[in-house]
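Of the protein chains in this complex, all but one are displayed in their positions.
The chains carry the letters A and B, assigned in the order they are written, with residues numbered from 1 in each.
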Amino acid sequence: MIQPFLISALVLLICILLAALRVILGPTVPDRVVGLDTINTLVIVSMILFGSAYRESIYIDTAIVYALLSFVTTIIIAKYLEGGKI
Amino acid sequence: MIEILVYAFLIIGLTFNLLASIALLRFPDVYTRLHGGTKCTTFGSIFLCGSVIIYNLREWLLTSSPSPLIMSIHTFIALVAILITNPTGAHAIARAAHRSGIMPARAVVDDLKKDREGER
Partner (left out) sequence: MKAFIVTSLVAFLVYLILTAGSGNLWLWSYEELLFGLMTASLIGYLSRRIFVKGNYRMLNPKRWILAIAYFIGPFFIAMARANLDVAYRVITGRIRPGIVRISPNLKTDLGITMLANSITLTPGTLSVDVDDQTNDLYVHWINVKEPALKKKPRDYRYVCGTFPDWVRRIAE
């Protein structure tokens, strides 16, 4: 039962590569931020899958912290794009 | 029986996450890309986390050691964090994109642009 989680994490890696293509191609800055936001969510989910595959709950704690920090990052980039004070 | 449920959840979640990545590449402008990127990743994450929670709950019932139970509780908290932060972040990006002057491509109607021009 360990293998399916690892294979799913591998498929998520392909998704991350596709989203990274949008970060590289994206004509405008918000396009790149959308790609980055998607990559963040995918990384959180693959961390959870890894934690379940290796039976280490520390991966999942890291995923919680990563989720909250990536949210702060997105908000601050959006604030910067708006042109307001950070 | 439960293993089939776990497999089914994994497949549904992976399908929607792949769909999100394809949506990012196929749609024409920022707003439509946000549609794909936010909705599909959130829905896919619900199913992937659900499979992890179900698998660990079954482990807990079989072995009755506390560590799988801890893992499923923490996965649930991570899922709640994703559910709250993902749409809020999408809203912030959409608002910033509109204020920095990127208009929706092929738009039929744009009330916000009209209202903001009326203010000036």
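Just so it is clear, contacts are C-beta pairs under 8 Å (C-beta built on N, C-alpha and C of every residue); 3 or more make two chains touch, one makes a residue touch a chain.
Everything quoted here is computed from the prediction, not taken from an experiment.
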Inset, instruction - Please work out which displayed chains the absent chain touches and list them by label. - result: B
Legend entry - In chain B, positions touching the absent partner: 16, 19, 22-23, 26-29, 31-32, 34-36, 38-40, 42-43, 66-67, 69-70, 73-74, 77, 84, 87-88, 90-91, 94-95, 98, 104-113, 115
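Just so it is clear, only the chains that are shown with their structure count from here on.
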Inset, instruction - Using the touch rule from the top, collect the residues of chain B that touch chain A in their complex. - result: 3, 6-7, 10, 13-14, 17-18, 20-22, 24-25, 30, 33-34, 37-38, 41-42, 44-45, 48-49, 52, 55-56, 67-68, 70-71, 74-75, 77-78, 81-82, 85-86, 88-90, 92-93, 95-97, 99-100, 102
Inset, instruction - Can you check the complex and tell me which residues of chain A touch chain B? - result: 1, 4-5, 8, 11-12, 14-16, 18-19, 21-22, 28-31, 33-35, 37-38, 41-42, 44-45, 48-49, 51-52, 55, 57, 60-61, 63-64, 67-68, 70-71, 74-75, 77-79, 81-83
